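Of the protein chains in this complex, all but one are displayed in their positions.
The letters A and B name the chains in turn, as written, and every chain counts its residues from 1.
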Amino acid sequence: METVIAVLVGVLMASSVYLMLRRNLVRFVLGLALISHTANLLIFSSGGLQARFPPLITPGELVPGPDVANALPQALMLTAIVISFSVFAFLLVLAFRTYQRLETVDPDSMRSAEPMAAGAGVDGSVSGGPQ
Amino acid sequence: MNTLILRETTRVLFTLILVFSVATLLRGHDAPGGGFVGGLIASIACSLYVFVADPKDVRRLVRTDPLKTAAAGLSLAVLSGLIGILSGGGTFLSGQWVEIGGVKLGTPLLFDFGVYLVVVGAVLTFVLEIKEPAPEPPARGDK
Partner (left out) sequence: MSWLLAAAIVLPLACGILGLLLRPHRAMQQAVSLVAGIAHLGIATSLLVTVWREGILVVQVGGWPAPFGITLVADHLSAAMVLITSVMGAATIVYALCDIDERALVKDFHPPLQALIGAVCGAFLTGDIFNLYVWFEVMLIASLALLISGGRKAQLDGAVRYAALSLVATTLFLSGIGLLYGMTGTLNMADLHLRVQQVENQGLLSVVAILFIVAFGIKAAVFPLFFWLPASYHTPKVAVSAIFAGLLTKVGVYSMIRVFTLIFTHDVGYTHGILLWTAGLTMVTGVLGAASHNELRRILSFHIISQIGYMVLGLALFTPLALVGAVFYILHHIIVKANLFFVAGAAERLSGSSDLKTLGGVYREQPLLAALFFVPAFSLAGFPPLSGFWAKLLVIKASVESQQYWIAAVALAVGLLTMYSMTKIWVNGIWKARPASAEKPPPLSRANRALLLGPIICLAAMTLAIGLWPGPLYDLAERAGHEVMDPSNYVEAVLGRSETAALGAGAGVGE
């Protein structure tokens, strides 16, 4: 089972990196959403994959019974999911607004923050050169 | 997006989903459920409403600024933690309980309700932000 999950994590990671490398902001955002799920799956499998009971205490008992699953990775995942949910929502709005204002989703043609000067190198400006 | 079917279904679903979200919130007391899930379900209802209605109508319906709703939820959550400190020796976020007519009420419920408000407020802020036209940027400083 661990092997299957490990391969799945690898495939998901590769897909999200592929998405993030596209020159399209929307795909980039989707890639980020995918990569955060990959990290969650990684945490999930790091807690050990075994068929066990949910970590709940049955009524009338004071401690959970034997063979309950480790609750901590699940709690960590839940926290991470909540955080990535809010960040993803924020990022979607940011991408949408950026598209509205800059009228492009290609990161390479967004040059408002680092304007390309005439005859400049990769970085976008020349020191002392003609403007 | 704004079809007749969606509009009429939303009319019915909106209330149903809201009731369900409150049930989930309260169920979280002893069983799976709780503020975050309840809040998400409620924000589905609100998002549906935003899809079919004018954003202005939605703002009129919820009455307060969604961001303020989220802030109020956050302060409720903090307050529920402070009660733990103030009432006798506990530390931040330790639970305090009262029993009214056989029903146990405690600070965790207050905390959950706070989380519920935060989720609804935050999601509504984002959804309205997308639906509403972009605000005019300030004139100065933009080349």
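Basically, contacts are C-beta pairs under 8 Å (C-beta built on N, C-alpha and C of every residue); 3 or more make two chains touch, one makes a residue touch a chain.
Note that the structure is a prediction, hence the values are computed from the model and not measured.
Touch with the hidden chain on the side of chain A covers residues 20, 25, 28, 32, 35-36, 38-40, 42-43, 45-48, 72-73, 76, 79-80, 83, 86-87, 90-91, 94-95, 97-98, 101-102, 107, 110-114, 123, 125-128. Take chain B: the residues that touch the chain left off the picture are 65, 67-68, 70-72, 74-75, 78, 90-94, 134-135, 137-138, 141-142.
One rule holds in what follows: only the chains that are shown with their structure count from here on.
Remark: chain A and chain B have CA centroids separated by 24 Å (rounded to whole angstrom). Partner chain B is touched in their complex by these residues of chain A: 82, 86, 89-90, 92-93, 96-97, 100-101. Contact residues on chain B toward chain A in their complex (touch as defined above): 36, 122-123, 126, 129-130, 134, 137.
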